[in-house]
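The complex appears here without one of its protein chains, the remainder shown in place.
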Amino acid sequence: MTDLAALEARLQRLEDEAAIARLIASYGPLVDAGSAEAVAALWEPDGVYDVDELVMHGRDEIVAMVQSPNHRGWIADGCAHFVGPPVVTVTGDEALAVCHSLMIVNQDGQFVVRRATANHWQLRRTGDSWQVTVRTNRVLDGRAESPGLLASGFHTS
Amino acid sequence: MTDLAALEARLQRLEDEAAIARLIASYGPLVDAGSAEAVAALWEPDGVYDVDELVMHGRDEIVAMVQSPNHRGWIADGCAHFVGPPVVTVTGDEALAVCHSLMIVNQDGQFVVRRATANHWQLRRTGDSWQVTVRTNRVLDGRAESPGLLASGFHTS
Partner (left out) sequence: MTDLAALEARLQRLEDEAAIARLIASYGPLVDAGSAEAVAALWEPDGVYDVDELVMHGRDEIVAMVQSPNHRGWIADGCAHFVGPPVVTVTGDEALAVCHSLMIVNQDGQFVVRRATANHWQLRRTGDSWQVTVRTNRVLDGRAESPGLLASGFHTS
């Protein structure tokens, strides 16, 4: 007979995975809405967002990216940060996730794929929620580190 | 000690979120299959589907859109309504969801992104399932209401 504690542990694992998938799915709509504070709040206060051209340390630098003239320009022209469904692996209070993202932009009245990117997420449980500690993005343009980053999203031990 | 009723409430919340994510993931494959009745059945009988060019009221108008020469033409040429993973927020018997979608079409032997769109979903529990009451789509081509629509998908109170 399965006991209540065992059931709760299984339920908790699903809740953790769902919370992390929800966090990751929130990034695109929030960043395309220009909701700078809400984007930054997905990270721990001193979390890191490491993209090819830029490494942001802490929420203030993430807020600054979303509020930058560059990012505002994407929104003003039309853009979609389309983040795919992640593979989430929870280990206690830490988690790892991996997925693709596309940046679609409106240029001269046409939508084009500006970037296809490998996304590697490290997360940590904080109270009863989850936050990003380090998100690493590398564009899938043939550079060798991008396939390697995807592969590393499945290593957990 | 966690009691059974508390566990069931947590399970029910995950089931609700999964049912809504499934409904939303169904839209693209069904509409690209031309399954007009099944698409319309995702909505309440008098549900609303509000896209930029067209507001459909009730299932008959949704069926008519899927069966229109225009939509049949997209299918005949090749098309994918690619809907991203949603952020779902359930509040009792109501729910809100937000995501992106892409409309990819085959033109002259090449696939192009015809539209990248902000999707805002309002849903209601009906018996033991969920249906759309209002779905609002706005193309992310720089019009100001589209980022606003994404932002509003996170407000629940």
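Letters A and B mark the chains in the order given here, with residues in each chain numbered from 1 onward.
What we mean here is this: a contact is a pair of C-beta atoms (placed from the backbone, for glycine too) under 8 Å apart; a residue touches a chain by one contact, two chains touch by 3 or more.
Since the structure is predicted, the reported quantities are computational estimates derived from the model, not experimental observations.
On the side of chain B, the interface with the absent chain consists of residues 4-5, 7-8, 11, 14-15, 18, 21-22, 24-26, 28-30, 32-35, 38, 75-85, 104, 106, 109-113, using the contact rule stated above.
In the full complex, chain A contacts the hidden chain through residues 1-4, 7, 10-11, 14, 17, 84-88, 98-100, 102, 112-118, 139-143, 146-148, 150-151, 153-154.
Quick note on the criterion: only the chains that are shown with their structure count from here on.
Computed centre separation for the pair chain A/chain B is 22 angstrom, with centres defined by C-alpha atoms.
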